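Note that one protein chain is taken out, while the other chains of the complex remain in position.
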Amino acid sequence: MVPPLRLGMVGGGRGAFIGGVHRLCARMDGQYDLVAGALSSDPQRAKESGAELGLAPDRVYKSFAEMAAAEAKRSDGVEVVSIVTPNDSHHAIARAFLDRGIDVICDKPMTTTVADALDLVQTVRRTGLVFGVTHNYTGYPMVRQAREMVLAGELGTIRVVQVEYVQDWLTTKLEDTGQKQAAWRVDPARAGEGGCLGDIGTHAHNLAGFVTGLAVRELAADLSRFVPGRRLDDNVHMLLRFENGARGMLWSSQVAPGNENGLRLRVYGEKAGLEWSQEHPNQLRFAPVGQPPRMLSRGGPNLGVDAPRATRIPSGHPEGYLEAFANLYRDLAEQAALLVPTVEDGAEGVKFIHAAVESSAKNGGWVVLAP
Amino acid sequence: MVPPLRLGMVGGGRGAFIGGVHRLCARMDGQYDLVAGALSSDPQRAKESGAELGLAPDRVYKSFAEMAAAEAKRSDGVEVVSIVTPNDSHHAIARAFLDRGIDVICDKPMTTTVADALDLVQTVRRTGLVFGVTHNYTGYPMVRQAREMVLAGELGTIRVVQVEYVQDWLTTKLEDTGQKQAAWRVDPARAGEGGCLGDIGTHAHNLAGFVTGLAVRELAADLSRFVPGRRLDDNVHMLLRFENGARGMLWSSQVAPGNENGLRLRVYGEKAGLEWSQEHPNQLRFAPVGQPPRMLSRGGPNLGVDAPRATRIPSGHPEGYLEAFANLYRDLAEQAALLVPTVEDGAEGVKFIHAAVESSAKNGGWVVLAP
Amino acid sequence: MVPPLRLGMVGGGRGAFIGGVHRLCARMDGQYDLVAGALSSDPQRAKESGAELGLAPDRVYKSFAEMAAAEAKRSDGVEVVSIVTPNDSHHAIARAFLDRGIDVICDKPMTTTVADALDLVQTVRRTGLVFGVTHNYTGYPMVRQAREMVLAGELGTIRVVQVEYVQDWLTTKLEDTGQKQAAWRVDPARAGEGGCLGDIGTHAHNLAGFVTGLAVRELAADLSRFVPGRRLDDNVHMLLRFENGARGMLWSSQVAPGNENGLRLRVYGEKAGLEWSQEHPNQLRFAPVGQPPRMLSRGGPNLGVDAPRATRIPSGHPEGYLEAFANLYRDLAEQAALLVPTVEDGAEGVKFIHAAVESSAKNGGWVVLAP
Partner (left out) sequence: MVPPLRLGMVGGGRGAFIGGVHRLCARMDGQYDLVAGALSSDPQRAKESGAELGLAPDRVYKSFAEMAAAEAKRSDGVEVVSIVTPNDSHHAIARAFLDRGIDVICDKPMTTTVADALDLVQTVRRTGLVFGVTHNYTGYPMVRQAREMVLAGELGTIRVVQVEYVQDWLTTKLEDTGQKQAAWRVDPARAGEGGCLGDIGTHAHNLAGFVTGLAVRELAADLSRFVPGRRLDDNVHMLLRFENGARGMLWSSQVAPGNENGLRLRVYGEKAGLEWSQEHPNQLRFAPVGQPPRMLSRGGPNLGVDAPRATRIPSGHPEGYLEAFANLYRDLAEQAALLVPTVEDGAEGVKFIHAAVESSAKNGGWVVLAP
């Protein structure tokens, strides 16, 4: 048995959502031990959270800076750190650990400015460290199957890409009710320049690129703030043009009643179409031209190599969000991380956000995404 | 019993698709008798088609002009004519009959130019005749239910409108194989300036307006011709801005493998969302904020007045495309046609096509749809 | 053009459900003219109903007996009669017309006793007349496709057949509210010995046999009356054994809240499985062993000869209950009625009802269905 990796966490204290997800996913395959944390900017909450998680008291830190410094000195210090704080702090935290030779798993969007994103790209290239960005939807087996089919040419040249990520939880002004998850996501100081755009639109953008292998060359965006007084966009409409001439649309919304977490991707090529929906993630619809559509199934027949590798249980026993997310942790632990979004992918996401804001500011004019 | 209306038809000879649909729909409720026709521009085909349909030989005409003139003179002449020819001929045919006091049921798009469309609007206003445009998807009971719910305020102010109409039958260059339906639809001389845009995009535009009661104020379009050598667009991507500030997207494609006739509408307001799909038309998903989504059903509970009026059989006994289409004929026969698309709606569709072509020509710049 | 058949109708006056369906279906393809009727046992209602339908006053009859006698004498008398009355009268009416050389289209269950059913079989064999029983679900294109696939051996030997027909409209004691459709269906004097069993269970039985080509050899039934005071069964549970050794289950209910008209068939063989649901009738799921399931579509690729013949419009333009029902009328008119349920099929249905009642009376013991 390979000994588990020593994992640290920044953020993710009591009441946080995504921190708990990261911990569960790190634990799922027994490949990580959480041994240290700077779990909250509130010292009391940090201490209590550390105790709840069974961390040794001397490895429950008051700040990420203290943690990075202390852990780097220990022979049994953390080998990798998960950053699960609001967006505005990602860059500084990531630098603190990278600069001390510690690998990083970072939430998305990776940073709030393109400059910070490019700085992380440089840092990772210079240090040769591992840096994974949790565009976690790439961990779904059938998403990887879709990617493999596109790359194998089963769709022929891609023509049309429709992607959407739609929720309803911000239909009312939830941020005024004290709901913590809502509050920071609509606050430009913490979330950055994108609201819905940065929170979920960037996942949609990443997913489209992951599956098709195509970069968005230019985009035209129309961002809206439908809820009166909201400080960031809560609906994103976007036209996309991909590098190979394919065209697409991206819709992202947090004000669409009846949509819980509706990430959906549809890709159409000369030879076939693929459709996938996150809320029923174990199926992938494959429609070759002139033939009846087939429903591919996680664990079922006619799959390639990537989906089976990302699967734990047989077909018909549904895997979900946590298993998909955990696949990123597993891949990183096994250094088989070719499919885990990289610091470059993270930077693409930040550029995407910036370009969309720019486009919308000039009334939806096309903005080129520099390579 | 009210005696059936005397119906004539222009176009719809042997081998045509939509002409047969019109005849079946006219016959469905026993309210029309087909008594005359100029069924084909090919005299031999016209004659044979008339015989097949049991028309009296003297009422099988060689041209619509001859038919309009002759029928207008008969005391038992046609009371209403259905125009089911390619788009370029609609205007002249409609004028020929309107000018002789005969009501018109006209296929969409209504004309190939905005000027012609406005001319028909003027003519109808001047004559006071009935003019229905077969944006037939408005005939679905659950579409009418959706409209009624929006108008009753059950969604609150509308914020987001997503509409798409997606097919795959032109994924390959079908027009080169002699397929008649394909050939004229991609020929600018017969179809007008829109391909996919005019053939089905205009239905999507009409449906969004019908249900929401909102006009598109401006649009930004990106039209593509993916199949090499195709002469008109086969994929339409569009951003929409509605008169009340709502935003939307319209996607229409005929090159999306795995999509047969995928007309789908999703409308989101402050208070609730609605989702409807033409391929399973008897259901309407209604999601009020903070409550579990409900599946309304044609013939089922909690409906308004319009859906039950447009229904022939109980819930669970699926009605389809033909019943919905026939509802337009029935409404027109019963002069209860408040829900049948009018000449003004037809003109809106033509303006929409023109504006989209214009927007795309200027690289997706916004074009205002004049009221 | 072939002149339309002269059609008469017994039953189906004002307020009836299925009579209107028959008329619409007869009219759909222009192959029948309704010219005579004994539309109600109430003379005033009969007269008014006839007028509403535009029948000549002298062909609106007070009784089926009068109608049969009078029409048989006319040179332009009815060629075929539709019987759409409650079950107890089918036999006498059918005999009245058959004995005068008039073809019959009869609702199901064909009769209320096995003896009457066998009498009709004898009469039809003796006279050589056409006799169709409206087990109308056999008219769905994808049901015919399923049958063709089974017969072609695409499933291999059939092992398991699961069929169900489930509704909810009798969950409460609707018959006490004056609802006419409910009242006669739960009255043994009019419906016969089966309630839910005869009304819809017999459709399920017919469908299973139609698609698989296999007769039920024996059955074990557990009939229930869940609504207190109800006089006939409202829920049917049944084990089936087919002639080839296949096993099955049949569930039929009218007290299952949330089910509108849930007729569903699933057939499994050595080589593949098929699944079809009446509420979404344009799709047929085909799952060959070891391959991803395929969704066959009415009008789509990979179909045989029967489904396309039973189809009016392209794929994606949903056809429904009325088109399927009309296929029986069309087939009978075109004397291409090999797929229309016959008097022998009707008799099988009556035997099935009787056997199920007998089995349930002896606590679910097996009852052999005599061939």
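Order of writing sets the labels: A, B and C. Residues in every chain begin at 1.
The criterion applied here is as follows: a contact is a pair of C-beta atoms (placed from the backbone, for glycine too) under 8 Å apart; a residue touches a chain by one contact, two chains touch by 3 or more.
Note that this is a predicted model, so its numbers are computed, not measured.
K.L.:
I'd like to know which visible chains would be in contact with the absent chain if the whole complex were considered.
P.N.:
A, B, C
K.L.:
Who touches the missing chain here, C:F97, C:F210 or C:Y268?
P.N.:
Checking the options C:F97, C:F210 or C:Y268, the one contacting the hidden chain is C:Y268.
K.L.:
Quick one: which of B:A51, B:A189 or B:M295 touches the chain that's been left out?
P.N.:
Answering carefully, the residue with contact to the hidden chain is B:M295.
K.L.:
Sort through A:T85, A:S252 or A:S297 and give me the one touching the missing partner chain.
P.N.:
In the full complex, the listed residue that touches the missing chain is A:S297.
K.L.:
Provide the residue numbers of chain A that touch the chain removed from this figure.
P.N.:
Those residues of chain A that touch the unshown chain are 1, 3, 17, 20-21, 23-24, 27-30, 51-54, 167, 259-262, 278-282, 297, 299-300, 312-323.
K.L.:
Would you write out the residues of chain C that touch the absent chain, in ascending order?
P.N.:
Residues 159-160, 162, 168, 171-172, 220, 222, 224, 226, 235, 237, 239, 241, 247-249, 251, 253, 255-259, 266, 268-273, 275, 285-289, 293, 363-366 of chain C touch the chain that is not shown.
K.L.:
Quickly run down the residues of chain B that touch the omitted chain.
P.N.:
286, 290-297, 300-302
Here is the rule we go by: only the chains that are shown with their structure count from here on.
K.L.:
If you average the Cα atoms per chain, which one ends up farthest from chain A?
P.N.:
C
K.L.:
Which chain has the mean of its C-alpha atoms lying nearest to the mean of all protein C-alpha atoms shown?
P.N.:
Central by C-alpha mean position: chain B.
K.L.:
Approximately how many whole Å separate the CA-defined centres of chain A and chain C?
P.N.:
55
K.L.:
Between chain A and chain B, tell me the centre distance in angstrom, where each centre is the average of that chain's C-alpha atoms.
P.N.:
42
K.L.:
What residues in chain A touch two or more of the other chains?
P.N.:
Residue numbers touching two or more other chains: 286, 293.
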